[in-house]
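Here is the structure we will look at.
Heads up, one of the protein chains got dropped from this complex, but the rest are sitting where they should.
The block that comes next holds subunit A.
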Amino acid sequence: MILAILVFNNHGKPRLPEEIQQQIVRETFHLVLKRDDNICNFLESGSLIGGSDYKLIYRHYATLYFVFCVDSSESELGILDLIQVFVETLDKCFENVCELDLIFHMDKVHFILQEVVMGGMVLETNMNEIVAQMEAQNRLEKSEGGLSAAPARAVSAVKNINLPEIPRNINIGDLNIKVPNLSQFV
């Protein structure tokens, strides 16, 4: 069972020590960052999350670390492949994903993750399937106006514009332009 999934970069800005959750993130960050690149990707967390049954399995991509905290019922090598699938899916959904994409669209990252892992268990590993489902849901969202509810606002804004009176005839010397009768913008 997958207990936690963490993503952080090299700088891992320390955050307010509000809850245990933040503490776990900080400790994990320190443990993983100490690791060299040529040693294995498995860490026993021991004291970290109360119980020596848990392991941290991580992969390092450019500036980002993807860390999965799992118990003994998951295959370590399998999780490594799962992280790869997840990152490749992010890449497909965001088109050459980079750190900024993850920061500005953390809700989308969550939604993608919801298609991959559910309740601590692996749900779907077929990348094309996940991407197809994400696209369908995004289309559904777009048709409703999206997260910012922007188009709805735009329409109502335009409705309220006071279009000034357009003169019927514009006299510019010899030219006589007849302005067509524009219907009220609906």
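We take it that a residue touches a chain if its C-beta (ideal position, glycine included) is under 8 Å from a C-beta of that chain, and two chains touch if they have at least 3 such contacts; residues count from 1.
Assume contacts and distances are computed from a predicted model.
Taking the options "Proteasome subunit alpha type", "Large ribosomal subunit protein uL4m", "AP-1 complex subunit gamma-1" or "Tubulin--tyrosine ligase-like protein 9" in turn, only "AP-1 complex subunit gamma-1" matches the UniProt protein name of the chain that is not displayed. Between the chain not shown and the residues A:Val67, A:Leu82 or A:Val97, the one that touches is A:Leu82.
Residues of subunit A in contact with the chain left out of this view: 15-16, 18, 22, 38-44, 75-78, 80-82, 85, 103-104, 106-107, 110-111, 114, 118-119, 121-126, 128-129, 133, 136-137, 140-141, 144-150, 152-153.
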